[in-house]
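Only a single protein chain was left out; the remaining protein chains are all shown in position.
Right, subunit A next:
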């Protein structure tokens, strides 16, 4: 029964990843991250992604503004005042770069749109882009959180099944 759990978790993870790739939420750079994960660095992907979320939180303000509408794990608010375009621009560029580096394709694309709007001083366009950004970011965060939870469960289940081989099971 535990064995069935491991296989099912693995299938669920594959399905979730396939959906995310199909939706364009993730791109091939995420695959590159997975390729870099091995016995010597068994948690590489989750480490990088957690750094990404941690760093990205700087972009969001905790003060006013509505919370993002996606339910679940995420709790972020974007600063709709953005009176300081330049500072926002710097943060956006960093965010765009790191999103690209982890394969967060849709988030990165919205950053590009935001940059274009801010370069044109298109405030309405900026607002719209920020809304989209919140949505995409939260969706990504929720899905990746789900993925890593499944991975943790899979590792635990595999360990319970083959306690001596748990080291090997951590391989992707």
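Simple rule for what comes next: a residue touches a chain if its C-beta (ideal position, glycine included) is under 8 Å from a C-beta of that chain, and two chains touch if they have at least 3 such contacts; residues count from 1.
Here, contacts and distances are computed from a predicted model.
A.B. asks: If you had to name the missing chain as UniProt does, which of "Glutathione S-transferase", "Golgin subfamily A member 7", "Centromere protein K" or "TWO-COMPONENT RESPONSE REGULATOR ARR9-LIKE" would it be?
C.D. replies: For the chain missing from the view, the UniProt record says "TWO-COMPONENT RESPONSE REGULATOR ARR9-LIKE".
A.B. asks: For the chain left off this view, which of A:7, A:47 or A:119 is in contact with it?
C.D. replies: Of the listed residues, the one touching the omitted chain is A:47.
A.B. asks: For the chain left off this view, which of A:38, A:57 or A:119 is in contact with it?
C.D. replies: A:38
A.B. asks: Could you please point out the subunit A residues that touch the chain left off the display?
C.D. replies: Spelled out for subunit A, the touching residues are 29, 32-33, 35-36, 38, 40-41, 44, 47-48, 51-52, 55, 93-94, 96-98, 100-103.
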